[in-house]
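All protein chains of the complex are present and in place, except for one that has been dropped.
Note that the chains take the letters A and B in the order they are written out, and that residue 1 is the start of every chain.
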Amino acid sequence: MIAYIIRRLLYAIPILVGVNLLTFALFFVVNTPDDMARMQLGIKRVTPEAIQKWKAERGYDRPLLYDGTAQGTDRITRTIFFEKSVKLFVLDFGRADDGRDIGHEIRTRMGPSLAIAVPVFLLGLFVTVSFALLLAFFRATYLDFWGVVACVAMMSISSLFYIIGGQYLVSKIWHLVPISGYAGGVDAARFLILPVAISVVAGIGSSTRWYRTIFLEEIGKDYVRTARAKGLSEMAVLFRHVLKNAMIPILTGVVVVIPLLFMGALITESFFGIPGLGSYMIDAINAQDFAVVRSMVFIGSVLYIVGLLLTDLSYTLVDPRVRLQ
Amino acid sequence: MPIVLWTDALVFLLIACAIGSGVYVSRREYLLASWRRVGESRAGMAALTVLAAFILVGLLDSLHYRPRLEAVAGQSANGFGTEVRSALDVLLLPLKAATEKTYSAPLATHLYARETVELPDGTQARVFPRLKHGGVHLKDPAQDRGRDVARHILRGLVLAVLAGLTFAAIALQAAAVRWGVRWPAAWRRIRRGETRFAWNAVLATLAVLLLLAGPVVSLAGGYHVFGTDKVGQDVLYLTLKSIRTGLVIGTITTLAMLPFAVALGIVAGYLGGWVDDVIQYLYTTLNSIPGVLLIAASVLMMQVVIDTHPDWFATSAQRADARLLALCLILGVTSWTGLCRLLRAETLKLRELEYVQAAQAFGASASRIMGRHILPNVMHIVLIAVVMDFSGLVLAEAVLSYIGIGVDPSTISFGTMINTARLELAREPVVWWSLVAAFAFMFVLVLAANLFSDSVRDAFDPRIAGRRIAPAAQGQAA
Partner (left out) sequence: MSLLRVEGLRTSLTSAAGIVRAVDEVSFEVAAGETFALLGESGCGKSMTALSLMRLLPDAGANVGGRVLLDGRDLLALSEAEMRGVRGREMAMIFQEPATSLNPVLSVGRQIVEVLERHTTTQGAAARRRALELVDAVGIPDPARRLDEYPFQLSGGMKQRVMIAMALAGDPRLLIADEPTTALDVTIQAQVLELLGQLQRDRGMGMLLISHDLGIVSQLAQRVGVMYAGELVEVADRQTFFASPRHPYSRKLFAALPRPARCGGALETIPGSVPPLTTIFTCCRFADRCPSAWARCRDEVPAWHATTDGHAVRCHLYDQRAGIGNQEEGSRSQIAGDQVAGSRASPLLQGEAPLLEVADLKMHFPIRKGVFKRVAGQVRAVDGVSLGLTLGRTLALVGESGCGKTTAGKAILQLLRPTGGSVRFGGEELTSLPQGRLRALRAEMQIVFQDPYGSLDPRMRVGDIIEEGMAALGTASDRAARDRRIDEQLERVGLSAGMRGRYPHEFSGGQRQRIAIARALAVEPRLLVCDEPTSALDVSVQAQILNLLKELQASLGLAYLFITHNIAVVEYLAHEVAVMYLGRIVERGTVEEILRDPKHPYTEALLSAVPRIEAEAGRPVIVLRGDMPSPANPPPGCHFHPRCPRAMPECAVTFPSATRLSESRSVHCHLYR
């Protein structure tokens, strides 16, 4: 199993290199730094000097891949590729186009992001799996039928509607919690309760339906019939036999997103004014701050790969076939 | 001068594909049987009827032209305007042209904001001025409006009933001829659901649609049924125009990624070895960048390209269209991995089946086996993926446009409508109608798509039920 984990880790390296090259190509080859400068400074009436100055301030005035004028290793290191892309591997993100330190921003914004993403994840998982078990228990009854109908209806509603509607109803009409904003410490709960609740509700439809399908697929298997032939009650069958087997496909979809919780939730954070990484991303997009977007893309893929690794590890917890081979 | 935008061309290509596969299916009994099962599903057929109405609007909106410029004094009349219009615009010209100054509530006769007007006696007062188009035919809006609206609705209902009866008569006649029975018998069979095809669901849905559309059409002649937005555009017009954008995103995206996903998935699964390794590496790498981020990065970059080359596009509509197409392609690039992986897994299974081995025993080449044996046996997965992706993509458009990485701000879409309208919830009193209209139409479209895709999935493969190929944005947005 150790060998298995090592192999998975080694496998992550070429993928990260691929991501890195891809983002490099996307950000520096599709458009040149000149294009970006012109864009930032306004398309018309921009002097070459202004462009040069803009580039120099942000370190974009170097050659892309190879500096023939420099000496020694500088030929490689004094390039945009090395400065902007290779350094990402050691989590050196450099400065944003507005001059602020990206690494520092990320560290301070991680907290609020986690404060909203973790409760959403845990609560959402609990609620949807419970609902799905309920529907599976009452399968082929009216409860199940209308439950599925409700799920389809709920997943047909735009997530924006949940947010806008929830904000309007709870904060504006009922005045229960502040519309938006954030505070540290215990006070945060006041600001978080609504976005968490809304995010959980928004996810119920599709997740419940997905888990229900998984449960029903397991219930149709032969070993469930064996369990019933032992005289076990339907509850015991569901919790002791079905749930444990269904964990395998459920984990595939769930564990992989755990590391991505650090990234926060894009829309929710921006709507509720929570200073997390999600809203950082949106601000960067609106300001067309490519340095930030580039860093976030890289962090995102690192976290995703960590997620894949965790998924593989989590199988060993629930599936003896993986653990013992 | 007719003009074919890029997305129009792809829409027409899509229709050609649909007709082509219709012919293909009609010659194959096993495919027909599956489609018949779709036809038996009442929810599916009701959803398809609704979808058909949406598609009709979308298609009308895909026939574009540039109107000839009116001869202005001193100029020759053979130039074409830079404005691009569609067939739908022509139909909705009264709505399109009937712009007000700013907000007005549904069916209102007055603006939603006070304006300072000079009274005849020379004093100034802040009043709600009358609308230029909504309810102008009323002499005394305060008194007459209720009666007038009721009259319009009644007229609309009568029209709807008439249209419905005409359609029902045609359907009954066709059914009666086909089954060789009289009208009452045909009616009984349809009503009781004794037909294999879910005719009763189609007719009932159609009736509901007509009963809703009739009054709206009738009212739209004299009022802004859904009100107007900030710059006074009719919200009903905006909503109808949004439909095309949603449909284009939902279909062209899948169309764009389909060849890659299918070809790479099958090749990786069948050939294995280093080909498989390369393809797997490719999709794992693409997949490892969180979808929204990849879309954001690509869209930002594409925006720079478009902005630095303003000379590429003759009209602003063409530029907006290029951006829409680019968005579809980007969404396609980020969403083909799921289907590709699914197809690879299925091909791995099929490769071991005995009929594939039998073909190998005849010395059939790999490409022949992939084309003749593997592809037809994974097509149902492709079909299910296409219909299931649709609704996710429509929802994703709204989210992406909200973040600012969606369609061009000048393109009318559900996303841009919501984006411009959401700030108005903070107004006192609130402006709710454009939000509600956009959400309601989007909900109906997505719900219909979901129900239809469910029935397609059930008919073609109950096994992979619910194994969604999650579209990029929707999952992470909330």
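Basically, a contact is a pair of C-beta atoms (placed from the backbone, for glycine too) under 8 Å apart; a residue touches a chain by one contact, two chains touch by 3 or more.
Computed from a predicted model, the values in this text were never measured in an experiment.
Among A:T108, A:S130, A:T226 or A:T252, only A:T226 touches the chain left out of the display. Checked against the full complex, the one of B:D311, B:E354 or B:E428 touching the unshown chain is B:E354.
Residues 28-30, 353-355, 357-364, 368, 372-373, 376-377 of chain B touch the missing chain (whole complex, contact as defined above).
Residues of chain A in touch with the missing chain: 3, 6-7, 10, 139-140, 221-223, 225-233, 240-241, 244-245, 248, 318-321, 324.
By our rule, only the chains that are shown with their structure count from here on.
Per the touch definition, chain A reaches chain B in the complex via residues 14-15, 18-19, 22-23, 26-27, 30-31, 35-36, 38-39, 43, 152-153, 155-164, 167-168, 172, 198-199, 202-203, 206, 209-210, 212-214, 260, 263, 265-268, 270, 281-282, 285-286, 288, 290, 293-294, 296-297, 300-301, 303-305, 308. Across the complex, chain A is touched by residues 281, 284-290, 292-294, 296-298, 300-301, 303-305, 307-308, 310, 391, 395, 398-399, 402-405, 414, 418, 422, 425, 430, 435, 439, 442-443, 446-447, 450-451, 454, 465-468, 474, 476-478 of chain B.
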